[in-house]
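Here the complex is missing one protein chain, while the rest keep their positions.
In order of appearance the chains are A, B and C, and numbering begins at 1 in each one.
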Amino acid sequence: MSNIIIILAIFGWAILTYIAFRLNKTLGNIFVGLIAVALPVYYFTYVPEDYSFQVMGLTLQFGFTSFSSLFAILVVILGALTLLYSIPYMNKKDRLGWFYLNFLFSIGGMLGILMSKDFVSLFIFWEIMTWSSYLIVIFSGKKVNKVGVKYMVYSAIGAYAMLMAIVLINKWSGTTNISHFFETFADYSNGAKILSSLLLLTAFAVKSALMPLHVWAPNAYTNSPMSYTSLFSGALSKMGIYGMALVAIMLYTNTGMKFFGEALAWLGAITAVLATFWAVFQTDIRKLLAYSSIGQLGYIAVGLGIGTELGVMAALFLALLHGLFKGILFMAAGAIEYRTGKTDFSELRGLIWKMPVTFFSALVAIIALAGMPPLSGLISKWLIYEALLSSEHYFLIILIFLSSTAAFLYCFHFLYGVFLGQREDDIEDVKEAPALMLVPMVLMSFGLLALGTFPGLIFKHISSSMSYLGFNDVTWEMSVLTNEWGNKIYLTHLNTMFMVVFAVFFVIITLVARKKTRRVGTKDIANAGEPILAEDNYHFSQDFYKPFWRVISPVMKYRIETFYNSFANGIGEFFQFFRRVYTGNGQTYALYVVIFLTILFIVGATLI
Amino acid sequence: MTEELMQQILKISFYGASLALILIGLYGVLTKKNLIKILLSMAIAESGLNLLFVAIGYIMNGTAPIFSTAVLDENNQLLETVTMVDPIPQALVLTAIVIGLGVTAVGLALVIRLYKHHNTINIDEIRNLKW
Amino acid sequence: MVADPILYVALPLLTAFLLPIIGKINKELIRIVPGLLFAFLVYNSIALFSKVSATHTPIIVEIAGWAPPIGINLVYSSFTGFIATIISVLALLVWAYSYKFKKLEFDNSLKYFVLLMLVTAGSIGVILTGDLFNQFVFLEIVALSSYPLVAFYRGRNGAEASFKYLLVGGFASLSILLGIVLIYSQLGTLNMADIAAHIDEMPRNIKIVSFTLLFLGFAIEAEMFPLNGWAPDTYSQAPGPIGAVFAGMTAKAGIYALIRMIYTIFDFSGAFEILLIMGVITLVVSEGIALRQENLKRMLAYSSLGQMGLLMIAFGINTKTAVIAGMLILFNHAVIKSLLFLSSSFLVYNSKDKLIKDAYGMGKKLPLTAILFGIGAFAIVGLPPFSGFWGKLYLLMASADANLLGLIALILAVSVIEIVYYFRVVNGVYFKKSKTEIEVHKPRWNASLAMIILAAAIIVVGIYPNIIYDYLVNAADTLLDKASYISHVLPNLASN
Partner (left out) sequence: MDIWKLLLTGSVTTVLAFVVGMLYMGLRRKITARVQNRVGPPIYQNFLDVMKLWSKKSSINHGFMQHVAPLWMIATSITTLMFIPILNNGSTFFTNLTFEGDLIMLLYLMVVGSLGMALGAGQTGNPNSAIGVTRGLTQMVGFEIPWVMALVALMIQHRTTTVAGLLDVQVQSGTWLMLSSPFAFIAALLAIPGMFRYSPFDIVGAPAELASGPISEFGGKYLGTMMTNGAIFAFVKLTLFVDIFMGGASNLGFLLLKTFALYMFPVLWGLVSPRFRTEQAVRFFWGWPVFFGVLGLIQAAI
């Protein structure tokens, strides 16, 4: 019982919060703060129970599995932190009650998805999550049709693919129970296997922005308030990963349909490469992060697609990690937007001096994103490569490597374009973000740091959740990674080594000639002997990776989006033409009646 | 024998006439551009239909379906059967006529309204609502 | 208080004719009396429906003491009672909504309420009657009172729409009457159960011709493509609440007549396929055309036609699940589409052309109406937890059971189209700047209450559909059990 209660409580609280905001803003904020605290506290203390009831002749079942609770941790933590972050971030905006109503509805929807043990309730919560996120995507009121409706349409395509799968599964197996479906999947005919799994995969691929169904994502991520995008990209897209993992492992890997798993992995790799390339050329920090998210989700799909133990472990680890670092990055972008009102690289520079805490959180996240030691990103990357190596995916690994190398480009672009470069007077009034916005970022940064050396903290949960997927006794150690060939890396040694050397040299370099070190402004630079005038700014922000663009532009001009758009337009035009059937002349309508009658006679003659 | 033949011929001519009326009406509705003519064509088709209905219930030499005097013997048996036409079609046709009248009346009212609004009663020119 | 199916028909007709006289006593009574009447009808429905649901046997009323097949009878079963209940509740809500609706423009409430009562009586009559000719008469009552309602406003193109309706509706009545004549000529009876019992005695040719003619006539009333050219015009030109009446009552009467004919009267199994195919065509064409409408009411009308297509699909599949789905869709369509028509009337209240553009920016000016419209839009595209979802789910499940994979894909694809055009409107209402300065008209509390009740029904049924599920199952069972219909209406037939 307690399972469904928590969801209903969240929904109820959402409505209460809405009412509270109608009464008083402070009261509303208190409500938001309360749920942000209560959510993790409740989640980590309650005892799960299964619950089921009948609706419309269908049995709805609820209860966490060991697998779904892994994602629930992410949702709860990220949800709580983004809620906290939202309080100052959204404070100046209107319609806050509406915002938090949908915010809490999408958190409730996500938890509901993870709690659902049957497809119908999964779908219901899936749709609740979808429309509540849609309402937040259009919350700003900008580009509501271009971005919002597009998001809704792609989501609907995915959701309806799922719905089709659900009704078919219900027909074939007589029940919509998820685990029953997995258990009996092997008995299905080949056509049924392929159709149902592909439909489900489509549904989940849309949410996790797998190419070629990613089209909605960059704009939707950009258009919603950053405090929500943290959750959107960090946790909500993971619902797609959650489902995709189930499909890829339970259906493809465990029943010998490896081919589809491979296809998924390839799609993921292509997504990773192309999305990364697009991220490199973005001029808006939010879009950059959005494309980067898509790319990271591609990695996860690769891990799930190859379906080996290490691969799944890598995918799940990255899924959690991505929630953390992309959460931080979107929050950082939000903090920048909050303080400067700008998100375009051409308008931002030098914020490191004004927002150091934001910078360091973002730096930590970027290092994790790029996969460099000493942070946890390395572990996820390492696991993926080892998984690909030991399962002999020669070319897939090259694609992944290309993508993660190219990722350095946008990582640098993000840090440089926003925080570094030549300072200008226009940032003099900028202050560090409010404390309540910094706290979530800093907390998550610490999380990343801790996981960088002690990934076992999460491996514990991952291994128990992988037993649900059929990988029994996954071995893991607190800070040692082992691949299938027995090669190990010792994270403690690596990280200690790095940090000790770093610290030693830090002391040396700080002490040497300490007094004579001149601190100068960024306009005091070597410039062929010419001093830079006060009104000039040499910050490098235009055509950032022009040479790289020249190299890869032949590939980039083919965009699936144009194809989709012309397809949609084609449908519109077709029906536009069809509208002429309704001529407006009553006599024509009468003529239709006569014609229809004639046809009906002809058809009727064959009636039995 | 001849009576039966007569009855058949009569029925067929009734049917033919009513069918012709219906077709005339249909033709008028579909080709005439004048709203009033369209309405009249509809009325014609309807009367054709009513004729058909009555014709179905018609029995030759039948009387009106009204119980006036029943000639009974002492055992309350009918001595003489009176051939009556089927009463139900007549009742129904009466209703149908009334309905047709109503439709025509409403239609004419609408024509007046349309004429005031559009200054024409050509159906091809009254096409503000389309697509 | 008494509760009897006959009151559904008798009382509104009586009141409609007495209303001018009552109006002489006090002007306000013109508005109040219909409300009392509709309230009584709702009471009547509840009393009868709970009785029927409890006993699972239909209530059959023989008018004027003549037993069927000779006399006219009304059949109040779980199936017909369900629809009658929806219609009477809807009528009450429409009354509440239109109490003083557009009073300032001109006060024509007498005509309006008389016609409203006639439409209600006619629609319920179509559904309850067990006699084919009687059904025709009720359909004509519906049509005859709809024509003036469509042309109610002078300034608009109502007369044009009404005339088109009349033209096509004339065909419908001709066709139905002809079909009835043919059946009568062969079987000598007009009682549906009696016809159904003896239908195999009819020569095949005449059976087919009469079937075709009846199908055509009812299909026109049920707004089947391509016979529905009149429908968008009437929906868009009629007064706001009348759109809800058309969607919730007259169209329901048409589709009811159609399915009653196909399910009960005739025994053509191919008829279901025709219904299914025509439903698919209606659905796709209507929703596709709705995609680029600029007129709000017209868009809703096309969407409504699409829903009628869904209904035809549901009843065309002809399984129990499908019929349950059909009943659900029927319920949803009545409730949701009414809500959409009622709320959209306020969004474009003072606009002449009722364009979607004119509703822009109303989210701020009419917050309640806008949110209700939004709920309606969410519900009609089938998003949970609104009631539209369950209808769609059941329809898909029925299609899956019938192995119609292509149909599932098609319905879902069309739902995507629905999302596109509905969400555009909702977005426009909330986020677009209103370009023209149109004076807003705030709904009175009575109108708001009517809309809120509809919205509440959508949400309640969406969250907890079990409250109507049993009724739906009963209704489906009743519809599908042709033999028990006959035996209930004609208890003597079985013994003979």
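Keep in mind that, in the parts below, a residue touches a chain if its C-beta (ideal position, glycine included) is under 8 Å from a C-beta of that chain, and two chains touch if they have at least 3 such contacts.
Keep in mind the model is a prediction, meaning the values are calculated, not measured.
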Which displayed chains the hidden chain touches across the whole complex: A
Hidden partner chain, touching residue among A:Leu378, A:Leu438 or A:Ile462: A:Leu378
Per the touch definition above, residue among A:Tyr51, A:Trp98, A:Trp266 or A:Phe401 touching the missing chain: A:Phe401
Selected residue (touches chain absent from view) among A:Leu23, A:Val41 or A:Ile509: A:Ile509
Contact residue for the chain not shown (choose from A:Ile525, A:Ile560 or A:Ile602): A:Ile525
For chain A, the residues touching the chain missing from this view: 350, 352-353, 363, 367, 370-373, 378, 381-382, 385-386, 389-390, 392, 394-395, 397-398, 401-402, 405-406, 408-409, 411-413, 415-416, 420-423, 483, 485, 487-490, 493-494, 497-499, 501-502, 505-506, 508-510, 512-513, 516-528, 538-540, 544-545, 547-548, 550-551
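Assume only the chains that are shown with their structure count from here on.
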Centre-most chain [mean C-alpha coordinates]: C
Remotest chain, chain C as reference, centres from CA atoms: A
Higher-contact pair (C-beta pairs counted), A-B versus B-C: B-C
Between chain C and chain A, distance of the C-alpha-averaged centres to the nearest whole Å: 44
Inter-centroid spacing, chain B versus chain A (mean Cα positions, whole Å): 71
Between chain B and chain C, centroid-to-centroid distance (C-alpha), Å: 29
Where chain B touches two or more other chains, by residue: 29, 38, 126-129, 131
Where chain A touches two or more other chains at once, by residue number: 579, 582-584, 586-587, 590, 594
In the complex with chain B, residue positions of chain A that touch it: 579-580, 582-587, 590-591, 594
Chain B residues within the chain C interface of the complex: 22, 29, 35, 38, 42, 45-46, 49, 52-53, 56, 86, 88-89, 92, 95-96, 99, 102-103, 106-107, 109-111, 113-114, 117-118, 126-129, 131
Footprint of chain C on chain A - complex, ascending: 54-57, 120, 123-124, 127-128, 130-131, 138, 141-142, 144-145, 148-149, 152-153, 156-157, 160-161, 163-164, 167-168, 170-171, 571-572, 574-576, 578-579, 581-584, 586-590, 592-597, 600-601, 603-608
